[in-house]
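All protein chains but one are shown at their positions in the complex.
Labels run A, B and C following the written order; every chain starts at residue 1.
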Amino acid sequence: MSVVLESIAGAIGRRYRALRTSRTLATFCANPLNVAGLSIVTAITIAAIIGPLVAPYDPATQDLANRLQGPSLAHPFGTDQLGRDILSRILYGARLSLGIAVAVTGIRLVLGTTIGLLAGYAGGWVDEALMRLVDIQLAFPGLVLALVIAGILGPSLRNVMLALAVVGWASYARLVRGTVLATKERDFVRAARLMNVSRFRIATRHLLPNVAGPVVVLATLNMGTVILGTAGLSFIGLGAQPPTPEWGTMLADGRHHLRTAWWIANVPGVVIMCTVLGFTLLGDGLRDMLDPNHETTLEKPT
Amino acid sequence: MDTASYLVHRFGTSLVVLTGVSIITYGLLFLTPGDPAEVILSQQLDRQPSEAEIEAFRAEQGMDEPVPLQYGDWLTDVLRGDLGTSYYSDASVTGLILDALPLTLELAAASVVVALALAIPTGVLSAVHRGTAIDRASQLGALIGVSMPNFWLGYLLILVFALTLGVLPVAGAGSYSQLVLPAITLGTGMAAVLTRLVRSSMLEVLDEGYLDTARSKGLRERIVIYKHALRNALVPVVTILGVQLGALLNGAVVIEIVFQRPGLGMLLVDAVFERNYPVVQGITLFTAVAFVVTNLLVDLSYRYLDPRVELGGDPA
Amino acid sequence: MTTTPPTLEYGPDDAATPDDEVTSLLAVENLQVQFGTHDGPVRAVDGVSFSVEPGETVGIVGESGCGKSVTARSIIGLQEPGEVVGGTVHIDGVNVHEADDRARRQLRGDTVSMVFQDPDQTLNPAFDVGEQIAESLKVHDQPEQQRLLDYLHAPLFASRSDWRDHRERAVELMDQVGIDDPADRVDDYPHEFSGGMRQRAGLAIALASDPDLLIADEPTTALDTTTQAQLLDRLRRLTDERNMATLLITHDLGVVADICDRVVVLYAGQVMETGPTDRVLAEPHHPYTRALLECRTSQAARKRRVPTIEGTVPERLGEQPGCPFAPRCPAAVDTCQEGEPPTFERDDGTVRCREGVVFGESDDDGGSGLVYGNGETQCGGGDSSTASATASARTANPPPRTNAGTDSLVSLEGVSKRYQQAGGLLRRLLGTDRNLQAVDDVTLEIAAGETLGLVGESGSGKSTLANLVTGLETPTSGAVRFDGTLVGAAETRTAATLRDVGVVFQNPRSSLNPRLPVAQVIAEPLHANGWDEQRRRDRVSELLESVGLSERHAERYPHELSGGQLQRVAIARAIALDPRLVVLDEPVSALDVSVQARILNLLLELQRELELTYLLISHDLDVVEHVSDRVVVLSNGEVVEAGPTERVLVDPSHPETAALVEAVPRLEHSSQ
Partner (left out) sequence: AETSLDDEADGTFTIVPTADPTGTGDDWDSWGGMAPYWTRVIEPLVWGTDGMQPQPWLATDWTATDDTTWVFDLREGVTFHNGEEMTADDVVHSFEEDILTDRGDFVHGWLHLEPGSVDRIDDYTVSFETTEPFPGFPGTIAHNMIDIQPPEADRRDAEIIGTGPFTLAEIEQGQQLRVERFEDYWGGAPEPTELTFRAAEDATTRTDLLVAGEVDLIHEPATSRISGLRERDDVRIETQQSSGSVFVSINIHREPTDDADLRRALNYAISQEEIVNTVLENIGQPARGPLSTVIDWAADEELPAYERDRDRARDLVSQSSYDGEEISCLVENDMDDGRTLVQILQEEFGKINVNLDVEVLEGPSLRDRTDRGEFHLELGTSQSNSPAADYIMWENFHTMGISNKDLYEADGTGLHNLGGEVDELIETGFQSHDPDEKREAYVAAQREIMDAGVVIPLFYREYVVAADAELEGFDLHPIDKFAQWGELTRTT
């Protein structure tokens, strides 16, 4: 295990150096959209970390006398139907919404990558069986299955997470398997086989690093999808239980006030939109940076 | 692989997948906290059933048999087209689905049209003007489309087009004007995904040598782009379109609620909330089967779209 | 050769020639094309001038990256994403870059056509071949009536009868370019064609507009020699028949010798030399031309060092004074590094070089006085200085020759390899699985210390055979013995056997993990054999030195190295554990001529030093001839001929071999 850690540390070091010296970072920064994505994600992450410390109010404390107040100095994003400060709720919600996204994406990633690696590397009937499993998962429209699962289990954030995690892993499995299969047939892996390099080492040194790029990209893009999925389930009524300041639930609750107190719905709406946008932009940027096509272009003989 | 054996292979795997799908669908029942028989019965009776009643019910429904046998019975019925009967009315689930289906299909079709009409020109324009302000703007526009929770977009559209401008109806189903807003809501989300895809796939194609061959013939740029490039760029787009049809159903669930369209989505949500398991199972199974079949068709359409595709070649 | 007073042409100022003076079919004047990159604009074409007269065949040669393709594409106005920043191109008196879209389309539809390098890239995979040729015919007929819906064959908007006519004419054209059964093949899609047929279809598209000028950008590079010969032959006949002018771009001097009337030698975006083919090949004036000619393996004695051009074609970033070739030029003098070299116009062409160098030394010494490629002493690009230096000391030694059969290292006994075509369920059920006999009952031996060359057409089973030796594949029947012991798949071989076999693959880039730095790539086999850190480090530096790389390359990633350097890394890795056999599967075919020569030198030298046995696969007979002791010819998986190199390649007994040998374009053919 320590060997792996050591090699990972080494790889990170080299990667960092490569990043600093190579043009990839410049490529990333050249597109203002990428920079925007990175900034948004950074901002949201910071909000999630320190949000509760800087929030001006408690997210659950009601103030019926000051309900439905428009944006003002005291309440920059206004107050909701129970007089709660929306800014504070958004800040507390950041941790929750991001947490869900990270957790769900994490489960999907680990599950999907493991299955994909196994299928791609083992091949044969293992591959066949695992890929059918993937097909089965993919056969269900994601939100529909999530809705059914969450619905049967009952409304709660935990169930939403579970339902969303169960439905999204297959794309990772497919991606990883595809990359593994393609990489496995590349000459450098064949060469490694001929050099008596152990299977484990081939998997960790040659296959995983080549899989990591696309997986990171997918995971980044996935963060956005999960946030949207959570919002969708919240709207249907399977989201967080009150008074949890989860963004999707806030947006869903606020829609009744869209005409009378636009900020209740639109603030979480815009925040969700920006977050998803941020992750998508970042994912696109990372893809530009880590694009496997980038390498194939290099590999094309002139 | 020739077409015939590909078809056999593809149908074979689809069959395996469908079997898996049916097992999962059937298994949903066992996700319920508690004893399914008791849950069903208390639903039907609207009160807590007694032990004796539960036993009787089990025997009557064959629920005292081993689970695989129960599944077998259920599957036999399903294969006969009998998805069971709603717990709350005598309505057959198949009938309920068939009643609700046209509205959902109508919405899906209209959304696809909206999506393609938006995505293809935008994506092509964006790719052709890569790196320019036009490109950035359309990319950002597309991204905003994907980033908005679609129920929010739906309500905002209602606010603008139905309430403020008064040009389109708020909700409901039946007339074409009532289809416009839901189709736009669902279509834009999908268009956003497709625009990005058309763009990237066009970008890849735009580098291809055969476009230069086409240009060197003296063809107009319009024909080069919309005939030679787009045709090839559409191949991955169609794949995603197939997957997106599944996503359409995801979206339809929400959109149908927003716009009060009693389609499959609304039927499903109601059934989930009512714990109307036969309906839930029926719709889940139906959508999954529809999805598998769509994807099969999409796969087969490759042969037409991209003659290079050896059917059955692994995409990897 | 008498020297006429040179006319000095300087810089871009006097580049523009008034339109009325243009008489040539194609006149390129001081063309400059730039590409914007991260590091600033790259001057891909940097003041190219030449002309093509009606009916004439002109060749453009030069190393990879010299700007040949960019020049060709700029001629028909396809320089995107580059930008023409200076100069003019006139076709038939029309200034291509100032013409409007319409006029340019008219030119392309009427006057000039182009055939592109890569047959896989030439044809649109989504449309059948007939459609693509018919389209070209239609544009030619009705250049101004191009409606999108018509071309999309949208019902009601497209005239079916019109298209049917064009399709019929397409069949005729296919017949003319030499596609058999054109009526049957017209509905085929490009992927159903072989490479040669695709290139022919590309030619048919180009000929559809009955052009006055045909530009062919490396039309045969991707094809095997037999196909190449057929296609060139066809091209020659067609141009004669139609009195069509041809601009042929190639890096293969043999091809040039074969069919060109005149040659333009391009280097770093500049024209180095022009002149009649015979003169240029026989008496090159420019040092670069001479270097190019000499680094062909066919020029060198067998198993001897091939002269090389050290260094690489520079990327022309920004303003760089002096002759671009100066850093690599053995005849360079200080003045070469500054100012523009002058262009001398002579009656037999032009030469762009400092006067003294060109006419003085080369004329006197007839070229033999210069040792090209001795990088250490004369060139700046000392990538492989060590290797070259050590090599020169041994050049004199006679190549080791072992008596085949006495001491066989590898022996194949009746080895066959059958692949099951992916047949699918139905086939499996019906038992109609198609089998593909990739290697068929091959018996051969490789003696210790010798170099066995393996040749054959594409798909004849060369790589499969190599894989059987290395253990990447297991034979369906027969036995593979290494040093007398039966060996199977790599996974089942002992560590010792694995250590004894090294492999170098065709494509250096794909054989190195792009995510590992060079040092780790080379250390991989050492690691696998349990060497400790310190030993590994020492061995890596040793290896880097012996393949002619410096320590500073060790920490680089593959994408930071050139193709030649990468192949050195791959070789270093292959020899890391002191193998006895090295399997080389097309080790140089992805490389440029000059780089190829350097790698071959390295291989020869290593063989001598380490007493290696080589199994060399190549489709390039010159390469095989240069380095192998014995040659085995494969056809359809079977050995059709085997024997000492001299005998097999000079006096082939099997028609297959004869065809292979015959197809190789050589300078010598044309001079006969």
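Before moving on, here are some points about what is shown:
Assume a residue touches a chain if its C-beta (ideal position, glycine included) is under 8 Å from a C-beta of that chain, and two chains touch if they have at least 3 such contacts.
Predicted model only: the values in this text are computed from it and were never measured.
Touched by the hidden chain within the whole complex are the displayed chains A, B. When the omitted chain is restored, the residue from B:I97, B:A127, B:I158 or B:I283 that touches it is B:I158. Residues of subunit B in touch with the missing chain: 34, 39, 42-43, 46-48, 86, 88-91, 96, 99-100, 158, 162-163, 166, 169-174, 257, 260, 262, 266, 270, 272-276.
What subunit A contributes to its contact with the hidden chain is residues 60-62, 64, 67, 81-82, 151, 154-155, 237, 241-243, 253, 255-261.
Note that in this section only the chains that are shown with their structure count from here on.
When chain pairs are compared by their number of contacting C-beta pairs, A-B comes first. Across the assembly, subunit B contributes no residue in contact with two or more other chains.
Here subunit B touches subunit A in the complex through residues 13, 16-18, 20-21, 24, 28, 31-33, 136, 139-140, 143-144, 146-152, 155-156, 159, 163, 204, 243, 246-247, 249-251, 253-254, 257, 268-269, 272-273, 275, 280, 283-284, 287-289, 291-292, 314-316, going by the rule given at the top.
Only residues 32-33, 132-133, 135-136, 138-145, 147-149, 151-154, 177-179, 181-182, 224, 228, 231-232, 235-237, 248, 251-252, 255, 258-259, 265, 269, 272-277, 280-281, 293 of subunit A touch subunit B when the two sit together in their complex. Residue ranges of subunit C in contact with subunit B, taken from their complex: 73, 76, 78, 101, 105-110, 113-114, 116-118, 121-128, 132, 135-136, 139-140, 143, 146, 148, 151-152, 189-191, 202, 205-206, 208-209, 422-427, 429.
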